[in-house]
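What you see is part of a larger complex, with each chain still in position.
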Amino acid sequence: MADLTGFMAPKTPTGKSAIVPDMPWYYSGTLLTAEYRTDPANVAALLPEGLELADDDPGAVALIWADWQSCSASGAELLDPQRSQYLETFAVVRVKRGETTYTRCVAIWVTKDFAIARGWFQGYPKKLGSMAVTRVMNVGRAAPRLAPGARIGASLAAYDHRLASLVVTLEAESETNGFVNGHPMLHSRWMPSITPGAGNSMDQLITMSTTDAEIGATWRGDFDLELFDSPWDELASILPVHEKIGAYYREVGVTFNGGTLVHDQSNPAV
Amino acid sequence: MADLTGFMAPKTPTGKSAIVPDMPWYYSGTLLTAEYRTDPANVAALLPEGLELADDDPGAVALIWADWQSCSASGAELLDPQRSQYLETFAVVRVKRGETTYTRCVAIWVTKDFAIARGWFQGYPKKLGSMAVTRVMNVGRAAPRLAPGARIGASLAAYDHRLASLVVTLEAESETNGFVNGHPMLHSRWMPSITPGAGNSMDQLITMSTTDAEIGATWRGDFDLELFDSPWDELASILPVHEKIGAYYREVGVTFNGGTLVHDQSNPAV
């Protein structure tokens, strides 16, 4: 029989068909973040058993547009950039398990299949969406500079329904990129049994962090954010904006090379 | 804490954000199939340990374009058809485990995220692709009729690389839709541990079949098929055409409501 390889499906003798290559995975891009407070009850309503609200500012939410390139160790993806570039929009909150505070992603949309696959491995609840983020450039009148007053727009849609429209106005350079997305992630990975109603074959809590963060320019500012629901996606209803905290723009490069199992409730018998 | 629902991620209090709704899932569509023989060694090279070549015609392959609508029990997806319609192209072979012959999907591309998610649940090794299939219609010169001589085209691309181009010429009505895709499916579902190199948290063989098949018009014919590889996808290299068997066009409706665990090698400790 065959010697099949591939980090995730499909496996082939060469491994080159795999939807994602072997770790580590490298990322370079920009993050456009809107931090705001929703009612803490909205956050609590999205937490599975065993997770609690964070002690401080438990209603804090960060909605983040990431405009990424990513690649594996060979960097081959960068030379055929359809395989490297993608955008994602994700909502994170903070949670507590035991005495530890984590960040947890409760909704996320991406533009490419390799990003979906990585997300499922990492416990991000990824779906496809369509996104755009205004790019900062050095020349011309059709792009903002990184300067006070610069305005950066962003949008998110899925199934041809607009879900979010954001405009950030930069004010000043910033030491931080906000605080909601700043902890190790605590994510659920699960797969229902192929048998209807039999529970989950896999059911894990895992934690992970990126490493080797290389931080570029970071700015803070104000924002206007509109959220919507569709028949297939919830954003306005589950994480409404009660009070704005602030907006951030950051250039960042990171590495991802796995995480750690926190808790396992898998039932391999089903 | 919350009462979260959702067949797959993300879970919310309403469950309506889930990338796929609860089973059963209903499908209506057309299948355009090209059956051919490759060298049985090519098939063997794609089989994991424990699976063997089929006894009869072990090099037989079916490459199938499916043009689907799908919905859940409510049928709500049919009223917002971006959530209902998708295409997929998939390659299946036959395998033997013990004394039983199964069909196994070794490569598949789909156009929507809900189809990817269902596929991962079912052990289909799904990736995104871009597809089109000529539609048979009753009127006008820009569509073939279901009649001898009708020609139906189909294409598949991923990451902006063309992977397959098919033209089928119909010859006569047919009792069958070929034989390669005719057994219960035997699929692998696995998820690597979040810890690098630690093996698979989930690693299952499952089997499943659709039910309630409602068969419409079925035709057989001849075909021309070109296969290509790209840096990210293998089709020409892993399943080259050595000898044509036949082509089929079928209208079909099916129900999917889960399957059965065959073998489990999961390691929930990782």
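The letters A and B name the chains in turn, as written, and every chain counts its residues from 1.
As a working rule, contacts are C-beta pairs under 8 Å (C-beta built on N, C-alpha and C of every residue); 3 or more make two chains touch, one makes a residue touch a chain.
Just so it is clear, the model here is predicted, and its values are computed rather than measured.
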Original post:
If 2 of the identical protein chains are displayed, how many copies are present in the complete complex?
Top reply: 4
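Just so we're on the same page, only the chains that are shown with their structure count from here on.
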**OP:** State the superposition rotation angle between the two copies chain A and chain B, fitting on C-alpha atoms only and giving a multiple of 5 degrees from 0 to 180.
**Re:** 180
Subject >> Whole-Å separation of chain centres (CA-atom averages), chain A against chain B >> reply: 29
**OP:** Name, in rising order, each residue of chain B that touches chain A in their complex.
**Re:** 1-2, 4, 7-14, 16-17, 19, 23, 44-52, 76, 80, 82-83, 106-108, 112-113, 116, 120-123, 125-128, 159-160, 188-196, 201-202, 204, 206, 208, 231-234, 238, 257-261, 264, 266, 268-270
